[in-house]
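In this view, the complex is presented without one of its protein chains, the others remaining in place.
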Amino acid sequence: MVKVLMNGNSAIGEAAIRAGCQCYFGYPITPQNELTEYMTAHLSRKKGCTFIQAESEISAINMVFGASLAGVRAMTSSSSPGISLKQEGISYLAACELPAVIVNMSRGGPGLGSIAAAQSDYFQATRGGGHGDYRTIVLAPSSVQELADLTHKAFDLADRYRTPVMILGDGVLGQMMEPVEFDYEAPRKLTARDDALRGAKGRPSRIVKTFTSNPATLEELNWSLFRRYQAIKQAEVAWDTFMAEDAKLVVVAFGTAARIARGAIKNARKQGLKVGMLRPITLWPFPTEKIKELASKRKQFLVIEMNMGQMLEDVRLALNGAAEASFYGRTGGVIPTPSELQRVIARDYYQKGLKGRK
Amino acid sequence: MVKVLMNGNSAIGEAAIRAGCQCYFGYPITPQNELTEYMTAHLSRKKGCTFIQAESEISAINMVFGASLAGVRAMTSSSSPGISLKQEGISYLAACELPAVIVNMSRGGPGLGSIAAAQSDYFQATRGGGHGDYRTIVLAPSSVQELADLTHKAFDLADRYRTPVMILGDGVLGQMMEPVEFDYEAPRKLTARDDALRGAKGRPSRIVKTFTSNPATLEELNWSLFRRYQAIKQAEVAWDTFMAEDAKLVVVAFGTAARIARGAIKNARKQGLKVGMLRPITLWPFPTEKIKELASKRKQFLVIEMNMGQMLEDVRLALNGAAEASFYGRTGGVIPTPSELQRVIARDYYQKGLKGRK
Amino acid sequence: MKKIYTRPASLKRTPFHYCPGCGHSVVHRLICEIIDEMGLQDKAIGIPPPGCAVFAYNYFDVDMAESAHGRGAAVATGLKRAAPETVVFTYQGDGDLAAIGTAETIHAANRGENITAIFINNAVYGMTGGQMAPTTLSGQQTTTTPYGRDDRLEGYPVKMSEILALVKGSAYIERVAANSPANIRKAKKAIRKAFQTQIDGLGFSLVEILSPCPTNWKMSPIESCKWIDNVMAGEFPLGVILDRTGKKDAG
Amino acid sequence: MKKIYTRPASLKRTPFHYCPGCGHSVVHRLICEIIDEMGLQDKAIGIPPPGCAVFAYNYFDVDMAESAHGRGAAVATGLKRAAPETVVFTYQGDGDLAAIGTAETIHAANRGENITAIFINNAVYGMTGGQMAPTTLSGQQTTTTPYGRDDRLEGYPVKMSEILALVKGSAYIERVAANSPANIRKAKKAIRKAFQTQIDGLGFSLVEILSPCPTNWKMSPIESCKWIDNVMAGEFPLGVILDRTGKKDAG
Amino acid sequence: MLVKTIISGFGGQGVISMGLSLAQAAMEEGKYVTYLPSYGAEVRGGTANCTVAISDEEIASPIASSPDFIIAMNQPSLVRFQNQMRSGGTLFLNSSLIEADTTRDDVEVIRVPADDIAKELGSPKSANMVMLGAFIRRSDIVSLASTIEGLKHTLKKKQKLIAVNEKALSAGYNLFQRGQGY
Amino acid sequence: MLVKTIISGFGGQGVISMGLSLAQAAMEEGKYVTYLPSYGAEVRGGTANCTVAISDEEIASPIASSPDFIIAMNQPSLVRFQNQMRSGGTLFLNSSLIEADTTRDDVEVIRVPADDIAKELGSPKSANMVMLGAFIRRSDIVSLASTIEGLKHTLKKKQKLIAVNEKALSAGYNLFQRGQGY
Amino acid sequence: MKGYIEIDREMCKGCELCVFFCPKDVISMSDKLNAGGYRVAVFDDNSDCTGCAVCAVVCPEVAIEVYRG
Partner (left out) sequence: MKGYIEIDREMCKGCELCVFFCPKDVISMSDKLNAGGYRVAVFDDNSDCTGCAVCAVVCPEVAIEVYRG
């Protein structure tokens, strides 16, 4: 397949369509508008497909809920403030065990903030910004190619585990153009999920709901969700390592921060510093075991994020004291430069006394 | 002052009014309706005061935003699904450094869930369910008296630190009647905050905003917020201990779970088990240092929550490997009984081999 | 003698959880009668709301899915667009449709979504214990208007059907009542016509039903039925509010 | 000779960030002229929206506070109720007020909140790059209606002012345009009357202003002004839509 | 000592004011007390119940998973709650409305023809107070005096009803003096 | 080797298609490339800019904090970006619109009267391509051939414009042959 | 006797609507309570019920079946 030069937002759209996504419901917000516009152009007049610019993010997520009830692949996208508005809807999707893909091209916060790239929605994405005990799978791409690949994966995971899946990108990933190729030639033809609501034809009528006056029932639902979450933790943790083998210092970073750190690490290596990287691709489930394993090899850790230190908590939970994790962050839409990170890495390397140490 | 028998929701209302709360904006949802109704009865016709039953939770939180702009004490309340809808608004309040009190009488989730008491919104409350790097002070009462006391404290903290403060209760605390007394005889008379927007009379005009096209500005805002958060962590951490001194096993629990655990611990003591409790009163900032201190005394920990294990993460972060924390939880609105918890505590006590051990 | 009136097939045998004299029960039955008569049992999908009707899925023997409060129109939109062969109806209270759901409802109507909204106007929030609804009458006492609704402080009764009649995507809107044999028969006709409007693909249809809530009105069921005629219908006049179906005879 | 026209005092000297020929700039100036003329510089509080006018607080020399998208009416409600001595106005685009803010706006109007909404109808989402707005005309091309707005799929142009005129708390609603000297003068009169309505405590007031967006309309400023007269005003007729102030002469 | 009581009947039988009066009485006596009503959707059914816990030390849970006392004002309440009661507990039945007997053989049963007595007293609506009177006498957790205080407080808004209800309360209380064979 | 270029001008000068053609060309040549436009509110101002990074290994950041090349199509662009450029970098100025000189003495400056040449060519709107031609020749990061490919791809929808623009591109490219003293 | 009705005792919630709306006054409230604790409506058997089904139309509980012959 030939490579094409595409911005991240459009690449998500193209990948979604090839993954068989038939319904997209969106609402404008920078920096993800190109995705909405891509879906208009490709779905709004396509037979059997639906594009709606909803009157709000809340309406959009609930339209996704409706389309998912009908058993088709549905997606919505927004950016930080809009994602906050979707939290109730995401909680409902999780509770009703409905597959859906939600894209957050996050921006600087809190409040209206800035439209520049940030990673400050990590907690919201991984801890469930909505109410109740639930989790959503969270995928964190770091290139346009990966945006495309993970978009397809997101739909597959959503269907396999009947859960909402979030793609956590940012303004840079959404706006940046890079060469990309797609794994499916043409849109996949999928039939409606067999648990869909499309009228009780030749089967008993179905109910999709969570409300109960008997808490025990709801507790059972929560347990069944958590059994599934366990399965996800076992099967779906994804990460990428870079020069981690012989590294004394392992940088942990995701998304845009990770690709910039990668460049910094290359240069640090040229300086003779044994630095490597672990890049979580699934933020939930988090690569806890991998971190434990690296820690067991007496490595030290430096977490770099475009926020005030959120994934840092997951790293510390994984380390559980086995090693110290230091942190460097920029936030509000400020994007660190490779040379900046190189300095930070070097400083941390020396401070941890790793220079001489065998 | 005489004690009166009051349900938790009304007690919050009365305490808020005595704390000088002039504006309440709400929307019906079980199990917090008594609070809304209390505020109607006492504020809707009172001069200089405002009660509005908004058209939605989103409208309510934004009315709070408006009233707080005017420099008066304002409050809203809801329960889990409604609190999810307020996340964008809370993020704006935090970003604009506006004081506000938000009450979450949480219920079973996710989704529509159940109206019974649960603690499943711990992550949302403590990690910022909204977008961006921000925190809200979270207070967790465990009796009607404490609901009243912490409500007053919530307003003071909100003004002192110019931040939204959340009171995290649940259906049982809201519905239950207990004797309560109030620390102020009459409603406090307060003048508008001096940073209020009430027209640029005799001073330059003011702007309250977060949006910027320069990320550096937003990063600076985030830093100033975090400096304040540091101050809060230093000054405002609150907790309560029960028979923790000589305890080998420390139960960590908050709110309703804590008061039930307390009963269980009493009985466990009668069995000769050296069990005690740490009850975080501020969930954020979390009593991390206190837990470290207890851990340093070779104590073991058992976390008990009415959810699938959320505060557990904060306990583990605090322990950082210094001790193992085991967990027991009920969720979806199921409320553990004292005898159930007594069994759980005893089992954990023996499993950890604490029986004989000096 | 032969049985001339019995329980509709699409109404499960479960006894209703509603209070004695509650209009929800009556409307449930009417919908099921129509589902039977129009042969929609294998096509209909209902979207009940948070509200006293939250358990509606226990009574309707068709596919049913819970919606978040006020979002029925959005859920129905996504569902119907993805499954155009189905007949989708939302079942919403006045708090659900006319307060928190205002935007979703108006814009779904404006897009002319082929869905049917059954709008239960009982002038209160029933489920949550009788608070003021957008439709609460001026001066009416509720738990959040203990001094009686003051229009200037608490707002005027909202006429959602009239508002919806203003947007071009609406095809059929009628206000009926479930408080007497005659009105109940009219209500049934209106509901049938609303479903037919959807089946004909003419756009958004809504039937507003003035519905007794004896519990929160603090009246007997009989008083409640009279109150609808004597008071409520004064503020909310019964009849066809909009008909773009080209078929003038309701039903 | 004496200076007969200069910059209003309450308009800061900061150059506008708006595109050449943008209606926002004109409306900003009009509001400031009225603030000066009515002596409101120490009473007025403005609530600008996310939208092209997000930076409005850099131009108005009065207290200003950012609102979440669409929630201006709710913010203004809380503010005005808590500080009744102030004069509160929201400044909202059509996406802000007529899409995401539908519920907040309608219910604030229905409660007769004493606030004034300045409603900029430019038939697109400007700030986010020219997507369809609720007010986008039938057939109009935008980045989310590349094939032209299809009413039946994407909804009909929403007439928010007409809808708001239906709710009883509204006191004064007029639609004007910022596209010609005459219309701009009318617009100013309307805005003054809206502020006066608030000061007199008569309830909710709103001025809808058809406003050029040359950038997203892909027209020159002059073409844009003509388009408003020739096309847009056809769908959105200019004039007083509701006047319960008892003062018939606007201004 | 901790004592938990569930009071149940259908709406209109006044079980809420029974619970409130009892809780208020306990507070008057300086005891620890919690009162928890049933709330939400289940109310629709038309049955109401509440739980009162009274103790001389702090109360862990306001919920009664195995109550010491149950007051059943009608048949459905008996059916619903009897199995929860702890062995050795006491079951108060409104025998005016409940013919059936309990299925439990490990609990004491006290029958009070509350409605009949209330009718005798000429105030049929005060059956709840008749029952409450009998309950506090036999359970002996609060005194008649403080219950009357509690009652007064509960009826705050409707003073005129106090006399009647006080009468009913005493009537129930004195049942067990008149040594009738209940 | 990693090369970052910022192209800036005001809307309508076609800086976006310059960037896209350049990026596309780099891709045609199998290089790693990122293209990042400016977006959002700042656009309102009427100035547009984009950043193209080209390298033979993976590109860490698509942002150019200290670009190797800057193409300033107008005065404001020069003012805004000149200080960012790395020492030793090269500054391409559209001398048709920029009289002022740069304040930097540690960078090479290449003046291209893009608009004048475009006028000469009879296609005033193609000044951007004149500049791009000059740029690829002097910077030498991509070949003329692949830039023409890139151009064609960028103009996909408006084929008729290709000829003119290709002409302008070559004109700019050949400037430095004709040995004029720029 | 043109028609008759059967009232499901346990379904009835005693709202009295059937009694109120019955044109022939052939339904009345008994003072017996059903398991739900409701006073139930009873059909007075040898009556001049026409089987008009008004009672069934108004009965919220669908507790009434109507026969006509």
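Lettered A, B, C, D, E, F and G in written order, each chain numbered from 1.
Operating definition for what follows: a contact is a pair of C-beta atoms (placed from the backbone, for glycine too) under 8 Å apart; a residue touches a chain by one contact, two chains touch by 3 or more.
Treat the numbers as computed from the prediction; the structure is a model and nothing was measured.
For the chain that does not appear, the touching partners among the shown chains are D, F. The missing chain, though absent from the display, is touched by one residue of D:S25, D:Q41 or D:T105; that residue is D:S25.
Set against the missing chain, the residues F:S38, F:Q75, F:S95 or F:S143 yield one that touches it, F:Q75. Annotation for chain F: contacts to the undisplayed chain at residues 10, 46-47, 74-76, 97. Think of the hidden chain as still there; on chain D it touches residues 1-7, 11, 15-16, 18-26, 29, 180-181, 184-185, 214, 220-222, 225.
The rule we apply is simple: only the chains that are shown with their structure count from here on.
Comparing chain pairs A-D and C-G, the larger number of C-beta contacts belongs to C-G. Each chain gets a centre from the mean of its Cα atoms; for chain A and chain C, those two points are 40 Å apart. Between the CA-based centres of chain B and chain G the separation comes to 53 Å, rounded to the whole angstrom. Multi-chain contact residues of chain G, defined as those touching 2 or more other chains: 13, 38. Residues of chain A found to touch two or more other chains are 30, 52, 55-56, 58, 81, 88, 92, 96, 111-112, 115, 209-211, 213, 335.
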